[in-house]
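A short worksheet on the structure shown next.
All protein chains of the complex are present and in place, except for one that has been dropped.
Naming follows writing order (A and B), and every chain is counted from residue 1.
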Amino acid sequence: RQVDTTKIHSAIMNPGEVREGILVYEDPSSDWYIWSDHRIYWDAAVYMGDNSNQETLPMTNGAMLRRGIIQFKATMYRDWEAYIDLNASQGDALTPRDMWVARHFRGDFHNFFIQAGNFKEATGIERLTSSRLITFMERGGDGIFEDGRRKGLALTYFNPHIWAQAGTWGQEIDQRRFTQDNEAWGFNGRVAYTPIRQDRRIVHIGAWASVRPPDADNNSRVRLRGRPESRIASNDSQRFLNTGQISDVNNYTRYGLELGTVLGPLQVQGEYKTFNVNRKNDLPNPSFWSGYVKASYFITGESRGYFADEGEFGNFDHPRNSWGAVQLALRYSRTNLNDESAGIMGGDQEIITLGLNYFATRYIRFYFNYAFVRSDENANGAGSLIPFNYTYFQTRMMVRLP
Amino acid sequence: RQVDTTKIHSAIMNPGEVREGILVYEDPSSDWYIWSDHRIYWDAAVYMGDNSNQETLPMTNGAMLRRGIIQFKATMYRDWEAYIDLNASQGDALTPRDMWVARHFRGDFHNFFIQAGNFKEATGIERLTSSRLITFMERGGDGIFEDGRRKGLALTYFNPHIWAQAGTWGQEIDQRRFTQDNEAWGFNGRVAYTPIRQDRRIVHIGAWASVRPPDADNNSRVRLRGRPESRIASNDSQRFLNTGQISDVNNYTRYGLELGTVLGPLQVQGEYKTFNVNRKNDLPNPSFWSGYVKASYFITGESRGYFADEGEFGNFDHPRNSWGAVQLALRYSRTNLNDESAGIMGGDQEIITLGLNYFATRYIRFYFNYAFVRSDENANGAGSLIPFNYTYFQTRMMVRLP
Partner (left out) sequence: RQVDTTKIHSAIMNPGEVREGILVYEDPSSDWYIWSDHRIYWDAAVYMGDNSNQETLPMTNGAMLRRGIIQFKATMYRDWEAYIDLNASQGDALTPRDMWVARHFRGDFHNFFIQAGNFKEATGIERLTSSRLITFMERGGDGIFEDGRRKGLALTYFNPHIWAQAGTWGQEIDQRRFTQDNEAWGFNGRVAYTPIRQDRRIVHIGAWASVRPPDADNNSRVRLRGRPESRIASNDSQRFLNTGQISDVNNYTRYGLELGTVLGPLQVQGEYKTFNVNRKNDLPNPSFWSGYVKASYFITGESRGYFADEGEFGNFDHPRNSWGAVQLALRYSRTNLNDESAGIMGGDQEIITLGLNYFATRYIRFYFNYAFVRSDENANGAGSLIPFNYTYFQTRMMVRLP
């Protein structure tokens, strides 16, 4: 009656193998798969603009450790997967990012997995895509509607053409021990459909929705704030887009649409999303929106892939030249936090960004971004800043080391 | 005359091996043994009770990263052993836990090792047992008499039936740079005797003692505070058990007794300990006590082992079923911080906990704890809370990844 369960607990591994710059350990039957993925992102920026209305330009030039990541990941005897991911941005202490466990099912349900811990809630494709794979240094409409990773529990289905996830997410990992309210939990769902998924030819369509109450101990308030797709000089007091605190909030809903395609060296992608606040006592319900469209082109001919298990575009295939690959990119983004009918004027910001990426290898990358920022008169940091138009140049060195 | 000492410095390692879910490197002669032991503990809790005397239940429901551990360990050329262990609880930054070096002796003294650095002081078996091996989510009388790891220096003797440790421990690792007093150092000793230590049949008897002065720069004061064996919603202001600051302390002594046995799938364990404050100026000397008794039973038939070099119960043997092992558990604990004769009434707390553990493997574990908490009228957080009785349900997902 006794079953031999030793293989679940032990295995002799193959020699270590570098794959895509990452050192991987695997056993001969691929039941165990263990790797680490450490990364460094160094950024620098120069801001230029007519700040004659301001004593000094509120964004000063400088350099910054954008991310210093330590990551350990493992597939443990086939079904279980775990991630530990810590980040030391800006010289701050190492704090958790991804910290989760997943269980893949077998047999009839082998297309499902369940995931628990700290991870990104199901939102748009740009937010879900790893920072090492996004086209520009920062995401379009960076961090305004989505608040990062959260404590959550989600069920995911995927096959080569469909990806669907539904789950519940609480608050951010450093938010706990609430004294007045229980932790706030919201619900998200996302579906991605990939009707065409061939080599160098991909079409992706996605949609997502979410409903969340305000965070615990926050007195039923919600505030949206935004950076200009640049972080080097953007501290909390320098966010021009800012709705201020919106009071008496029951909950807020978010909806998003995604479109993306790969045609050989070209990739085109766009998203549109809304943020809708539902308030108590017949108070007006403001709605905001954000969107972007971007195109990138490998002049060296490479083409991006697709991750079926994540419903996202992946890395490009191997560079065709030993010295690396070069990509040009263009993005237009707009975020409108003005809702005149509801009396909330958080500002309207348009950004056009030109990008040049040089990939020395698939895991060593240099970014060059030049952006033109237009702010309307309401983009005044909830009254603390004077809006103006400016440009900036920012650059990044990114390396993934084993 | 020149000795070949190269082997002390270099060795070719065997292929990596997964053992118990941990990736281990060893050289053919086992002189070097290197492994990492990363872990994730995710907790969630719901608190229920008649809090009609309170505006809101002072413990709110939520989820928490209880531990996010990065650990590197090595045996270095046989005699030397070193641990680096860092933890990112609750989304906070990664801070040190174990950080020590040990030297094992040879020849006549091969049963001895000396250890220096940051590690647990010699106290009771429950406190010394790794968090991944304790029966319930939190220890009985959790953290009230023992203050975690300390900077220390200890000598340990062990053979298959006896474990004995004596040492001196300073303050906690983040306490240094004292401006008024030198660092406070105390002394601890513990002896464990295992008259029966067979497969599936173990008897353990232990005793320990400690004397410590109050911490430096703390004005000769000592305070004991207690959580209800639950951490999710228990921040510093929500500890019902609380003696308040006890002034004019010369030193305090602690004594403990331990009993434990394994009989096949059954384990029974209990502890009793006292905390005795010695004060200056003929002030009254309060004494407090805490204890628990617990029983656990593997309904799938497994049995726990024993670590001779740590004087503690270890993990269970391999699960008998490929789908894992199931354990039922029951605990009664009581902590009495009232000493009427000394005029310190810190509260009296009794907790009965029902536990169910599901071990998917020996290193992936799910906990389900349901507890009944009874507080006396003095368990009022040193005057800041209204005592009441309540129950809670808490659950944990624990994974150890390579």
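Some points to look at:
Everything that follows uses one rule, which is that contacts are C-beta pairs under 8 Å (C-beta built on N, C-alpha and C of every residue); 3 or more make two chains touch, one makes a residue touch a chain.
A quick note: this is a predicted structure, and the numbers were derived from the prediction, not measured.
When the whole complex is considered, the residue among A:Ala216, A:Ile232 or A:Ala308 that touches the unshown chain is A:Ile232. Across A:Arg19, A:His110, A:His161 or A:Arg221, the residue that sits in touch with the chain not pictured is A:Arg19. Interface residues of chain B with the unshown chain, by the touch rule above, are 1-3, 5-6, 8-16, 25, 27, 32, 34, 70, 72-74, 76-77, 80, 82, 84, 86, 92-96, 99-101, 116-118, 151, 170-183, 216.
The chain not displayed touches chain A at residues 15-21, 23, 36, 38, 40, 42, 56, 58, 60-65, 68, 70, 88, 90-94, 232-235, 237-238, 318-322, 360-364, 397, 399, 401-402.
Heads up, the rule we're going with is that only the chains that are shown with their structure count from here on.
For the pair chain A and chain B, the distance between C-alpha centroids works out to 38 Å.
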